Structures are given as structure tokens and as C-alpha cells.
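The complex appears here without one of its protein chains, the remainder shown in place.
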Amino acid sequence: MPDYDVIVVGGGMVGVSIAFGLARQGQRTALFDEGDIAFRAARGNFGLVWVQGKGSQCPEYASWTRRSAELWKEFDQDIRAQSRIDTGYIATGGLHFCLNEQDFERRDQMLSRMVDDSHNQFQYQMLGRAALIDRVPLIGSKVLGASFCPQDGHVNPLGLLHALHLGFQAQGGVLRIEKVQNLSCSDSVFKVTSSSSVLTAHKVVLAAGLANKNLAPKLGLNIPVFPQRGQILVTEKIKPFLNYPTSLVRQTKEGGVLLGDSHEDVGFNDGTSIQVMHDIAHHARSMFPFLDRARVVRAWGALRIMSADGLPIYDQSEQYPGAFSASTHSGVTLAAAHSLDFSRFVVEGKLPSHLDKFSEKRFHVH
Amino acid sequence: MSEPYDLIIIGAGPAGMAAADISSRHDCRVLILDEQSSPGGQLFRSIEAFENRQRPELGDTYRDGLRLTKAFRNTDVEYISQATVWLVSSELEVGFSKNGQARIVTAKQIIIATGAQERPFPVSGWTLPGVMTIGAAQVLLKESEIAIEDAVFAGTGPLFYLALHQYLAAGISIKAIIDLTPASNYLRALPHIFKAIPGLPKILEGWQWKREIVKSGVPYFSGVTDIRIIGRDAVTGIEYLKGSEWQLLTCENVLLHQGVVPNVNISMAAGCASSWNKRQACWTIDVDEWFRSSIADIAVVGDGAAIGGGAAAELNGRIAALAALEQLDKISPRERDSQAKPYKAALKSELSNRPFLDTLFRPVDHFRIPQQPETIVCRCEEISVGQIRDVVESGCAGPNQLKSYSRCGMGPCQGRLCGLTVSELIAGIMDKPVSDVGYYRLRSPIKPLLLGELANLDLPSES
Partner (left out) sequence: MFIKLSTPEVETVSLNFEGKVIQARQHLSVAAALLESGISHFRDTPVSHSARSPFCMMGVCFDCLLIIDGLPNQQSCMTQVREGMVIQRQSGEADLLNDHAGQNGAHHE
């Protein structure tokens, strides 16, 4: 009799969301989390629960994202109750600023296409300057307008991670802070070996972010993910001035302002670079000139879990059914779908057809 | 961005000034950056201001700093004062701000000489207005000739005794002295006294200060096992536990001290490897005999690498500068070795009393690692021992995860006043060695700078 029903490898946003969902369904679940100085994409997150623009080239991704956004409120209430932690989630709707006419036009067209592709499930509004100033009084003169999507929101990603971990354990989940070194399967029982334990389970979910790539072959899976760095600047706490999350500027509940971002191909380097810090600062001040006088107190780089087309990778091993994988850079937005839907798919032992698009088979050259 | 310097020195304390002195003797383009308005670091703070005045109360060691400061002023290094360094990267970029303007400079060699800071002393009430460190009292005394009358001094360590000696010499009234050096430390330190013989004069001097303090007539309490500072919006007194009874001393000011530790923020943010020093109970930067860190072409010297005192810091600076000159092909390896030889010998002698002093003045566990749940650990974000315990016990991997779950360490001081406490607290709760627990991941900017300064930075068009 295996030790657990499911073992989840990876205690980041994706792993713990799935693990929480499993525990919620009464599955005996163990979660392996590597340790304090791991790459930890989950700690580098901006905190957006974001729908607009996601999957503009892939309607299946757009609808999976929308599904998660719809589930978010229920998901949030549940984790708050389980963990007694305030995740800070609000769905005020979100803004994406446009700095010139061309941007504005292109964005309008792109989002309009998404409305069609979604059969009007997706909603948005283009705001001209006057309408924008109404919602964001301090917006700089260089910002022409913005796209607004009422389904967007934001959350404290660190609070969310903490809440999920506590909620998982409150539901009987077992957390092991150990690095997984090996995985194998024999007679439909999976064996997971870490630095200090060996556990068995009926099923395994690989949700270890960048580490998924090397763990995958052990269970007959292929997960071609690679790192893409994003850098963020954080200011000191300032009096509240921004009531909406935006794609590149977000004020937290405590008052600090997060400023992003970058997309860099620098390998496994999660440091910061002065050029990018400068570029982010420059861009931020053109959106909010008064922020010139805000002090930058922190900066960090984090490695996104990226795939060649930017879409998630979800699979079940054909060689070893019961071994699942989940990889995406949108762990916060998809936390609800991961927790409520994906965990259910794992229990049922089958990934539904609407996730077929995300199988790694799409990368095979035929 | 200008041409790379040959050498950039960060910090104009004894180590930095000595490095400048040595490097300037050769054809070398040197830049030295310091946060204060005049050289001297903390040890020789404001020394130039009092060159022509007698400040006998400050003692001979302080006065001796004039020699080094004068030598420093006689060099032709480029010296930028009031420069706040916020970046040192492993690519040898240095970012600093002065007068609201940020600049990036680069060098072929960097010597980080950022000195020490006081060890955090988290006791109940330590955040109240009226509580300061002994170092703060020293700054006020040296720089502004301000004394704090009728304060209660509580602590241990060489600087504790030095400060009291200076106050007594200046005739400043002291309310009381609570000496927190445990009696058992004397016994533990004794075996090290034999190694310490070259440094005996300093030890004897300290011993004399102690005797003078005990005999001064100022109320002196030893054998105290705990303290707590009381007051609501400001200090109204300090309670101390001797035996089983708490006693109260009313006062408006409490001066705390339990030793100094390396100020590691710049070095760690640059990526320099560090180790937990068990005897000193702090992180020290890993350096070789030439003070080279784990990052190529970056050396870390003085108290900023490991606590050794001012004289040792000066020797560190000279040795590291010689090594840098050799790397820059300004001197041959042979010249470097022969010039460094006397400094290395002097350094060995200078450090001989370290084991004795470190053991004698090792702060007791519960003053380094507070146990009362309400005691504040992170002053910036106001996170208590109890809150930290809750997070760690509910499954937290280490200081960085603690930081992300609780905000502990996320404030402007960037862990300078809570980091050591947190690492040791977590080690105790998780029953792991501190070296396994680790420390906060530090990154630039290691001091805040305005967003506008960052946006206005003059960088080459391609990076």
C-alpha cells in the first residue's frame, strides 16, 4: 500500500495550488519543496490575476485563463478560510497602458479578435485619455489611453503562496522541505526519492518549475521548459495612489509600488542588471512622473518557466500513467484552475481534451 | 560612463585609507568612495575636525587615526565623499549617488572596506525613542560633541568599556551600568590568553578601564541575566533581572551594545561567498591571504570581512592593495610578497588576542536570540519573535521564505538589524546549524536611491 495517493514535486505556485486542490478532495497528498535558496519563480511574481491579452494567438489558452479568473473568487475565499491569511485578492479590473496611437489601435484590434474568438465571453473597454484620467488621476501625459478588462485583478503573491501552504497542511497535506533527486515507477506505484526520504504514491505530479525538465525523463515525460528572466523594482511604501493593477505598475496594499518588467534570455541567472533597472525606471516615470521622487528600495530578478510558444505544458505520461506534469509562467492567474480543475483531472486520472493543446507533443516535428 | 578605474575602494575608514595610501604610491588610477563627509570611517569619525583641539577623553587610539588620515589626504587618489554606494556587481560595476544624482563607474579591481555595524540587540522595548546603540553615542560624542547624560548603559564588549571610559574621562554623569558579560565567559576565555600575549597591552588597558568603571561610583550591576526596556511612547526606564528579582531603573535613555559584526550587505549583494563564524556568531566574508573574495578581482578587507579591529583593518587594506597592484601589473609578485611580509607578520600579531576577546565578550544566547514572543525582531516591518516562530513552525524553508511570508527583512534596512537574529532564531526552531539555515538573499540597491536617479543614469547605449 503506497504511502500517499499523490505526491506533488515542487512547492511553488503551481505545485502548491494543485496539492491544495488534491488535499481538499481528501487525497492523501505529500508535497516536496526544495528549500530556501531555490530559483523560486513564485517569489518573483508580480501578483497579477490577468486575463486581457492572454492567449491572443491561442483561444484554448484564453479560455483556460478565463476559466481560472472566474474561479478565483471562490478559490480565494476557500484558501482564506483554510489558512486565515489575507491574500489581498481584489478583482477591480486591470489596465494596460498605451503610449501612442499605433499601440492603441493594435491593442484594440487584438482584443476585439479575442472577443470574437471567445464568443463574447471575454470583455474589455478601450479608454481614451479623459476616461483614463478619471480612473488614474496621476497618469502621466505620455500615456494616451489604456485597455481595461473587468475580469483582471491582483493578489499578494507571497501571501497567496503562504496561504496555500498553510491551507494544504490544514487539509492534512504533508509538506517535506527536501530536494527530490529521483523518481521511478514499478507496478503502477511511483517512488520518489529525496535528499532524506523515500516515499511512494499512486500518482505523481511534476510541478517543479525549471527543474521539471530534468525530472521529466525519469517518468517517461518530456517537459521542454527554459528560463526567461524578468526583473522588478520595488519602491518604498508611499501613500495610496493607484487603485487598479496595471501590466507594468502595481501598488501593493502596504503601499510599495512594483515596477516591471523585462524578458531576458540569460540562462539560470536570477540577478539584476543595471541596464534593465534603468530601463524599468525610465518607463515607469513616463507613466507616473511623480514617481521620480519615490525611492527604490529593492530590485530582483526571477526566472519565468518558459516554453517555446509561451503556453503551459500539461501532460500525463503514456509510459507511466498516473504521472502528470504542469508547467507555466502564469502560476498566479492559473492558481484557481490548477487547484479546482487540474487537481480533479489528476484524481480522475485523465486530462480533458480542452487541455490537449498544451501537451508537449505540439513541439514534435512531424 | 567613464573609463574604468584601475582600483575602486569602497569606504574611507582605516582599511580603505590604508589601501589608498599603498595604491597611490604607484601609477594607478584610484577612486575612493565614502558615505561620510570626511574620512575616518566610524573608528576615526570626524577626526579631522578636531585636529587642533585636545580631545583627551577620546583616547590615544582615536588620536592615532590622524596619522593615517593625513597620509590619506597626501595621496592623489580621487576621493568622493558623501557618496552612497548602492551597487557593486560581480562585473565590477559600482553604482553610487551623491546629491541626488546617480553614477555608474567601473574598475579593474575593487576593494570593499565597508567596516562593521553593531550587532542587533533585540530586547523588549528596544524600538522606543530614547534607546540607542553605544556606537550612536560615540558618533554624537566624536562628531557633535554631544553627550547623553544620565543614561543607563547595558551591554558587553570592548567598545562598551571604551565608551564608558570616554564618558568618565569627560566627566559625563551616567545613571547606571549593567554589565552583561557573563562570569562564565571569563573562565572560557582564559585558555586563549596565552595566544593573546602579543596583544596583551590592549587587554590590560581594557582590564584597567573595567576596574576604573567598577570603582567610579556609578551604580554598576553585573550578574544580570535579562533586561527589558519600558515606556509607552518613549523610554521611562529599564528593568534588569538579577537572581530572581526584577529591579527598575528610571531613565530617559538606554545605550545598548553587544559587540560589532561585519557590515556585509555590499559584499553579499556582489555575490561574495560567506561563512558562519561560530566563535564570533556572525557571517564573515570568505577571503584568501590577499583578501580576495570568491568574486574575481573583488577584495573585502577590514571589519567588513571579519571583525579584527582598526589596526588589523589598516594592515588588511595595505595587503589587499599590494595584491591589487600586482594584478594590475604595477608591481611584480616578488615585490608584492616582500612588501606584504611585514604587514602579514604584524597582522598575525594583531589578531592574536581575537580568540580571547571573542570568547570573553561573546553575547549570551538569549540576548542574540530573543525568546519572548512579543519582542520585535524586524524593526522596519515590526515583526515579533512570536510571529516568526508561527511562520517557521508551519513549514518554512529558511530566512528568504520567512521574508516572503511575513515581510520580515523587507524594510529599508534590508536585514541589517534583523538578519543575524533571524538566522539564529530559525536555526534554533528548525534544529539546524546556522550555516545550513543561511541568510537573506541580498541584492542591489543596497541603499535606496530615487527612481528618477535610476531613470537618469548615464549608461552606454549598448550594455
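Residue numbering begins at 1 within each chain, and the chains themselves are lettered A and B in the order written.
Basically, a contact is a pair of C-beta atoms (placed from the backbone, for glycine too) under 8 Å apart; a residue touches a chain by one contact, two chains touch by 3 or more.
Treat the numbers as computed from the prediction; the structure is a model and nothing was measured.
Asks: Determine which one of A:P2, A:P59, A:P289 or A:P321 touches the chain that has been left out.
Replies: Within the whole complex, the residue contacting the unshown chain is A:P289.
Asks: Sort through B:S24, B:Q117 or B:Q339 and give me the one touching the missing partner chain.
Replies: B:Q117
Asks: Check the options B:E145, B:D365 or B:E393 and report the residue that touches the missing chain.
Replies: Per the contact definition at the top, the residue touching the missing chain is B:E145.
Asks: Identify the residues of chain A touching the omitted chain, counting contacts across the whole complex.
Replies: For chain A, the residues touching the absent chain are 138, 236-239, 241, 254-255, 289-295.
Asks: May I ask you to list the residues on chain B that touch the chain which is not drawn?
Replies: 35, 37, 42, 49, 53, 84, 100, 117-118, 127-133, 135-136, 139-141, 143-150, 170, 172, 233-234, 252-253, 263, 379-382, 411-413, 416-417, 447-448, 452
Criterion: only the chains that are shown with their structure count from here on.
Asks: How many angstrom lie between the centres of chain A and chain B, each centre taken as the mean Cα position?
Replies: 40
Asks: What does chain B use to touch chain A in their complex?
Replies: The contact residues of chain B facing chain A are 87, 89-90, 93, 95, 104, 271, 391, 394-395, 397-401, 404-405, 407, 410, 412, 414, 437-438, 441, 443-445, 448-452, 454-455, 457, 459, 463.
Asks: Mind pulling up the chain A residues that touch chain B in the complex?
Replies: These residues of chain A touch chain B: 33-37, 40, 43, 158-159, 161-162, 165-166, 169, 175, 177, 233, 235-236, 254, 259, 271-275, 277-278, 281-282, 284-285, 291-300.
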